[in-house]
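For reference, the structure is listed below as structure tokens.
Shown here: the complex without one of its protein chains, the others still in place.
The block that comes next holds chain A.
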Amino acid sequence: MLAVLQLLADCLTIVVAAQLGNKFTGEVQAAFQKFLAVVVSSLGRHHKMVEWTDFERDTIQDIFSRIEYDVVGPAALARCLVVYPWTQRYFGGFGNLYNAAAIKGNPMVSKHGTTILHGLERAVKNMDDIKNTYTELSVLHSEKLHVDPDNFKLLADCLTIVVAAQLGNEFTGEVQAAFQKFLAVVVSSLGRQYH
């Protein structure tokens, strides 16, 4: 349903653009699309994004207390570099990323994977204020590292896969939903300071 709303929003944008012509500047387009995005999101949601149920809180705390950061982090980053090879663009200084085996054995990849998990821990400890927790990191990724924020989604997906492999059947649909909601908030916060 949400997808249909987005398509309708896109068509509305096109029609308004045709109506307004050159008055529909980039800045006007940005404002209009932001407005429509909020409308679409509000129409599609049944809960407020950053309210956590007890189950969700417990699940996130539980997952992060059980996983080994220096196993899961490196595995997730390595997987991302293999599955989405264009992400390697950000790791030119990491040496040999030639194939999956090289990526898996690369010490810089491992170290960075662990760093990422420790970074996630900050959100785990501040679940009610993830947005502000990541303001500086968002600025860093935008202004210094120039990372396309779509990559955060890709890494989040890989992390989900790795955690699923770790937890097996305990990674139920409900647990997955909580984990993905958490990662979605993280991804959104990391993308907020891109201007």
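In this text, contacts are C-beta pairs under 8 Å (C-beta built on N, C-alpha and C of every residue); 3 or more make two chains touch, one makes a residue touch a chain; residues count from 1.
Definition applied: contacts and distances are computed from a predicted model.
Asker: I want to check something: the complex is missing a chain, and I'd like its UniProt protein name from "Programmed cell death protein 2 C-terminal domain-containing protein", "Transmembrane channel-like protein", "Thioredoxin reductase 1, cytoplasmic" or "Hemoglobin subunit alpha-2".
Answerer: "Hemoglobin subunit alpha-2"
Asker: If I consider the whole complex, including the chain that's not displayed, which of A:Glu68, A:Glu121 or A:Asp150 touches that chain?
Answerer: Here the residue in touch with the unshown chain is A:Asp150.
Asker: In the complete complex, the non-displayed chain touches which residues of chain A?
Answerer: 10, 13-15, 17-22, 24, 26-27, 29-30, 33, 83-89, 142, 146-151, 154, 191, 194-195
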